[in-house]
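Please see the structure below; I have some questions.
Heads up, one of the protein chains got dropped from this complex, but the rest are sitting where they should.
Order of writing sets the chain letters: A, B and C. Residues in each chain are counted from 1.
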């Protein structure tokens, strides 16, 4: 597949850049944080995103979406990453992908149009421990007539506090760690037996702990056989999150390069010191390679291909590069980079949380080697 | 124990520095290589080392040695490392340590005085594969009256082509990989059933493949219980080799720093470029820490202490630091560093072989964690 | 006094006099104010100060403990044995005290040092300015001498603990026309005056241990000029050396403590066959542990060398660079090993330790910046130690 954007995607990027810069800049994010807004995002901005059609980008046209594909959504998320724009766009797109890939015809018809119209927010509830563990679910689902009763605890559910429906990874047989026996279920966040506690993370973005006590769940995909759908959904999540991380990485890098040009010490701009120049050029190489990897991974989502390797490659690379760039940016900014008043620290905090989401680099290097057979 | 040298050790160091610089400089090593001298070291130089008493440094006084301990030998080896002086000093000292620790009273009386007088060269035959594997012996030893018959193949036996006696790690029970069932045996190199093939390594130093076909072996230590003696002997080897590597590391680093001061490009000494300055200062930190670690590890050999952790720490640190410094030295020398005519490349070659001997960093990090219980 | 007797008496005294809540060493410097604000802490400080033990090696003439090298070592060991916190802490003891001992007049010493020892007066440092970080000598705060007083105008930044300090030692520009290192003086001033305004700086970690300090016709007395007029740069530089060469405490701990990273990893990652289940995490832990051990042995080596009368070598130049990197990575690792639980900011969903891990990770990004950035340390090593040329 071509590693360049088409005209449609370029337009989407331009419009996203314009919107994020003007209508959802970092200052907005800071305000949300300082005001401790419970929803974690700005409602008006979210309405505008819906009007721009962003919630429908990956939804097929037959279900009322734009059908622009993941590459289209990726460029939008990249721009959101630059401005640290908080919204339930990513979580909902991940959930929509699970429904599109694993849902029944009925489910798709019922739910995807609502996603496209911005009327349905989704969140994926997978983790039960502090480290990513896709098959680690101990949460149980017992069949009860045509539905299931879900009991267990989930942690670090991104946007779990605002989603209308949760996609819960539960177990209908086997034990925590088994790939077999996993079942995906749709659970209404506000239904009986669901308790949601928002957790306040260092990046000031939404996450929640959720406990289920016999909550009602609707089967998504095949009972006991959810691991394939889960893998695919997680790969979507990893790649889309990598796209957002790419935006953050680039913005953080560019701000730092600009700072190196203006900050003077010892009578010269600090960017004239070769020690910093060489470190900046190493970062440039990493950023350029990150762009290529994210682009290829997004394309692979659109053009049915084996995405597992690319998802692990993308997530690893962006974990490492975002971490490198955001840490170096603090060091190169010196004291001012340590202050809360200055924005650069936000990128490091965001990097930290993104890194832990859907698998850190250690997880994905192990997975990559396993896929490649060594 | 004190982390400084006493007067005796300082005198030993000064005399070793003087001897190596004047009587066994790198030019001598180059000549040995170019002339493809079968013995791999200069006989006359070796005789002088014996006269200086070096073969007796670690041999207790009761057996005709100087009893100066491992710290004493360490400073000598460090100086030999600086000048890449080839000799069977290290291998013989390792072998002597095995005899001193595990030999019977009779064996010590018979062998250690000969070591001290330079009449007996020793070598440890432990490896059977390309990666260090202490308990990996498949070589078997069958009891036959008061002796043992040894059958199997050893590889990378340092100084195996010149040693008078080989200390062979064989197996009297169990299978390759078992810690139990190992037995150490003394085998005359020139006895029947022993075939020695010198291998030519990139560092132009001695190593050999040796096959045993029912060769006669004399028990050293307890049958089947050799692993403890082997561990201790290997730790001696690791620490002494680290001392030699420390010398090579320092020499290589100092030569590079000097080159940075004199080589000019773009109208300035290249050492004035901050990119190289910062890399040099990182190396300086590593070298300084390497000194401390080697000193502590040598002291621990003399002052009975738990040496396993320190041996793994020392070998890991010197593996990594010698590798870093010798690789950076080539890069910083540029084209001239790639030429055979220039000496700096010898250090990288020596570093490569030392790294593989008695455990690479991966081996020792794993061991260190295991010792510490995680 | 015989050392054994001293040890026995010290042990007994410490046991009787050190409040339980003060047996909790080490603590982080950012928490110093809080730790030393409790009633127990004040009791402890006063008892220690009465014996001169808040400054155990300082001359008795100024109220110090007057201990010699060996006595001090025994004292340190006994303190460490019960994890006793020092009787007092802060920049008075660590920095301006030694400086006055070296550069101050007898009158200045008499006036300031006893109050440092009793803890009556606390100090802060006024060096950095918004435009002068690594390039400290470019500082611009002006001081004009008039009628026996320096009148100060300008701004300092990163003033550690300024909001709690009684006095400041500061570098100020007294000759704007001289070359940049030659027009600087070192003065002491009272913080409790109307010309001084303090504004804490919130950091990314959420705490505010540092301040901006504004001088608006603030006053320093002429008798509080340390060393000569316009010769302050060398005093200030020397003082920074106290800071940079401050090595980790050498007091030996009894027994082998469990590896702190391994403990975290076992809790948050788990084990397989006794090994930490994530092999990369395990490798990181070994690397960090080995680095810490290497640095610890290097501190020990330098200590032994100086004890044996060797002139302090170049090795100390690595302390700040390596030490700060170790601290930074240590905190980062403690957060990282906890996964998402190490990325929590506040709230009951996280334990105290988890929140500390996250805040600590953010806080310790600073250690490679303050007190001479790692880049400045590398410049010092390459130029002063390795002798690499300037451009």
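Worth pointing out:
The working rule: contacts are C-beta pairs under 8 Å (C-beta built on N, C-alpha and C of every residue); 3 or more make two chains touch, one makes a residue touch a chain.
These numbers were taken from a predicted model, which means no experiment stands behind them.
Hidden chain, full complex: it touches shown chains A, B, C. Considering the whole complex, the residue from B:105, B:304 or B:335 that touches the absent chain is B:335.
In the complete assembly, the contact with the undisplayed chain comes from A:316, out of A:28, A:250 or A:316. Counting over the whole complex, subunit C has residues 279-280, 282-283, 391 touching the chain that is not drawn. Residues touching the missing chain, restricted to subunit B, are 127, 129-132, 155-156, 197, 199-204, 207, 209, 264-267, 270, 273, 275-276, 327, 330-331, 334-335, 337-341, 345, 348-349, 352-353, 356-357, 360-363, 365-366 (touch as defined at the top).
One chain of the complex is left out; on subunit A, the residues touching it are 2-4, 257, 260-261, 268-269, 271-274, 276-278, 280-282, 284-285, 288-293, 295-296, 313, 316-317, 365-366, 368-370, 372-374.
In the analysis below, only the chains that are shown with their structure count from here on.
The mean-CA centres of subunit A and subunit B are about 52 angstrom from one another, to the nearest whole unit. Each chain gets one centre point, the mean of its Cα atoms, and the points for subunit A and subunit C are 41 Å apart. Taking each chain's centre as the average of its CA atoms, subunit B and subunit C sit 42 Å apart. Each of the following residues of subunit B touches two or more other chains: 273-274, 277-278.
Residues of subunit C in contact with at least two other chains: 375, 378.
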